[in-house]
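Note that one protein chain is taken out, while the other chains of the complex remain in position.
We call the chains A and B, going by the order they appear; numbering starts again at 1 in every chain.
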Amino acid sequence: MRSRKLFAITCLLPTLLVVTAFFVIPAVMLLFIGAARGSDGEAGLWRYLAVLTTERYRSAMISTVLLSLGVTATTLVIGGISGVFLARNRFPGRGFLVACLTFPLAFPGVVVGFMVIMLAGRLGVFASISLALGGDRLVFAYSMVGLFMGYLYFSTPRVLLTVMGVAEKLDGRLIEAARSLGAGPWAVQRDIVLPALAPAFVAAGSICFATAMGAFGTAFTLATRIDVLPMVIYQEFTESANIAMAAALSVMLGLVAWAILALARLNGGSNVAAAG
Amino acid sequence: MTAGVSIELRRIAKTYPGGVQALKPTDLTVARGETLVFLGPSGCGKTTCLRLIAGLEMPDPGGSLRFDDEDVTRTEIEDRNVGMVFQSYALFPNMSVADNIGYGLKVRKVAPAERARRVSEMLALCGIEALADRAIDQLSGGQRQRVALARAVAIRPRVLLLDEPLTALDAALRERLRGELDQLLRSLGITSIYVTHDQAEAMTLGDRIVVMRQGAIAQVGAPRDIYFRPASRFVAEFVGAANVLTGTVQDGGLQIDGGTLPLEGMHDYGHDPLTVMLRPESIRLTTPQGAGWRGRVDAVSFLGDRQRVIVTGAATQPITIEAGNDHPIAIGELVGLEPAAGAVVVIPPEIGGP
Partner (left out) sequence: MRHRLPFLLALSLTLLTATFLVVPALMSMLAGVTRVYARGVSSGLTTEWIIEVWRLYSDTIWRSILIALLTLLVTLLIGVPTAYSFVVYPSRFTRILDEIMTLPLAVPGLAVALAMLQLYGGFMEFRRSSMFIVAGHVVFTLPFMVRAVAATLSAVDIRTLEEGAGSLGARPLRRFIDIVVPAAMPGILAGALMVVTLSIGEFNLTWMLHTPLTKTLPVGLADSYASMRLEIASAYTLVFFIMIMPLLIAMQIAARANAGKEATP
C-alpha cells in the first residue's frame, strides 16, 4: 500500500517541523552559546568543564547529585514497600488511602514547594508542634532538608503508582508456589517479589533521579539560596547575565539527566515514561 | 450476481526489504467464477500471494497481474474493487454491524436508501438480520465471521479474497460454517481466492487447489487430483495421511521388506529405486496365509468409526492402515496387507531441493 506509506510519512511532517523549530535548533544553538564568548570575556569549550573545575559549580553539581540520589533511594524504599503492600492487600479504606497517596501527582514543583512551607515553614506543622512541646520554632523549609522533603513529596506518588501497577500484575501463584516450597514472608519478598519488580524500580528510580536533577520550581519557591544546579543556572542567567555559562551548565545538566534515563532503558527499564 | 473476473498472474514474485523471497516468480490463472484455494504450511507464501492479488503488497518489478483485460499490477487496494475477509475479521469496532456492512457502499457514495436496501439484502443472505444494530464486541466468533463476509460481498467485488476466515473458530463451528460458506460461494459465483492451511477446508471449498511450499507452487489441480495423484512426496504427505514407500521394480511389482506390491498397468520404470504412495484407507488387512505382502501389528487405536493400525515389518518404516471397526485386532498379530485397486500411486522423483 504505497498510498498509505506516503500518507504515513506526511503525518510525521508537522511534528518534525515543530520539534525541529522549537527544540532541535534551539538546543543546538545552546551548545554553541555555551562555547561562545560570554560576558566573562572568554570563549571555548572550557566552559563545559567548568562544572568540574570551578569550585562553585562543582559543589552545586555534587550536592545536586547527592540530593537526587538520596531522594531516589528514599522514594524507592517508601514507594516500593507501600506499593507492594497496597497491591497485595485488600482492607476497608484502601481506596481512600490510594487516593490520598496519588492526588499530589498533578502538583507542579512550585506548589510542592509551598506544601513544604506548610509543613516546615514559620507557620508550619513542625513549628507549631515544637512550640507546643515547649521548644523553639522548628523551621527547616528553606534548607537542603526542606528541598529533600519537597522532592520526596513530588516523587513518591509517581514511584508508588508505578510499583503498584507492576505488583498488581504479579502472578499470585508464584508466591503460593514459593510458600508451598517453604519460603517465609521475608524470603518471598526477597526471592520472588523484588526480582519481579526490579525493572519497575529501575524505570521509576531513573525518572525520579532525572526529575530531581532538573527540578526548578520547588527550589525556586523555597529559596534562591540553595545551591543546586538548576538554581545556579537561573542565577547565572538572571543575576550575572552570564548567558554562556548558563547555557553550558544547562547542557551539562541535560546531558546527565538524559544519560541516566538512557542507561536505565538499556538496563531493562524499557518502560521508562518520563514525567514532569 | 456478478460473476467476477478472471485473474492472471504472470511472473509475480515478492521479495521483502530484508531480502526474504516470500514468493518466487509465479504464473497462475484463475477462471471467472472459480474458487481457488491456496493450501500450504505457514510461511509457504500463500498469504503473500493473496495480499499481492488484493493490492496490499506490491510485487517485485517484472511481474504483472491482470483482472480480465485490465492490468492492476500497480493499482492500490482501494481502487481494485476486491472484497476481503481477514483472519481476524478486521471489523470496525466503532461501527454497528449494519454500518460495517454498509461502509464500502458509503465510501462509494451509494445513496442512503439504496445502501440500506443492499445492507439488509446482505444481512439476509448471511442469516444475520437480527444482528443489524449490534456492536461488534457483542458478537460471537461465528457471527463476526458472517459480518465480515457480508461486508466484503456488499460492495459487489470483482474478486473475493478470504484469508483463513475460519481459523479463529472452534472445530465444530468451523465445520458448520465451512458448509455454509461453500453454498454461499457457489450461489454468488464470484471469483474467489481462499487461503487456508486446513486440507479439509481446501477439499470442500476449492474448485481447484494450489498447494504451496517455500514460496512456490507445488501442485495445482482439482481436489481429487491433488489427493489421488500428488505430484510430489510433499503434496502426498501434506494433503491427507500417506504411506510413502521406496523399493525396486521387479517382475511387475515393487520389492519391499514385507513382500511385493503389485504395480498393475504400470511399466517401464526400470530398476531404479521407485517411490510410491498408499493412502491408509486404501489398504485392507487380510489373513497372512498366501498374502503377497505381510507385517505384524504394532499398535491399534480404536477411533470409534474406524481403527488406526500400525504395522511393522511390511516396509522399512511402519505402515499406517485405517481399518473398519467391526472386529478387534490384536497387537502382535501377523497380518496380510492388500492394496485396493489403483491405490498404489507412483510419485515422481523430486526435482531440485528436498
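The definition used in the following text is that contacts are C-beta pairs under 8 Å (C-beta built on N, C-alpha and C of every residue); 3 or more make two chains touch, one makes a residue touch a chain.
Since the model is a prediction, treat every value here as computed from it, not as a measurement.
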Selected from A:Ile192, A:Ile226 or A:Leu253 as touching the chain missing from the view = A:Leu253
Request  = Could you tell which one of A:Ala35, A:Leu119 or A:Leu138 touches the chain left off the display?
outcome  = A:Leu119
Note = Answer key for B:Thr35, B:Asn81 or B:Gln219 versus the chain not shown reads B:Asn81
Task = Write the list of chain A residues that the hidden chain touches.
result = 1, 3-12, 14-16, 18-19, 22-27, 29-30, 33, 78, 81-82, 84-86, 89, 97, 100-101, 103-111, 113-119, 123-125, 152-153, 156-158, 160-162, 165-166, 169, 185-186, 189, 210, 213-217, 220-221, 230, 233-234, 237, 243, 246-247, 250-251, 253-254, 257-258, 261-262, 271, 273-276
Request  = Pick out the residues on chain B that sit against the missing chain.
outcome  = 54-56, 76-79, 81-84, 86, 88, 90-94, 103-104, 107-108, 151-152, 155, 161
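Everything below uses one rule, namely that only the chains that are shown with their structure count from here on.
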Key: Centre-of-Cα separation between chain B and chain A, whole angstrom   = 59
Request  = In the complex, go through chain A and note every residue touching chain B.
outcome  = 1-3
Request  = Using the touch rule from the top, collect the residues of chain B that touch chain A in their complex.
outcome  = 55-56, 58, 76-78
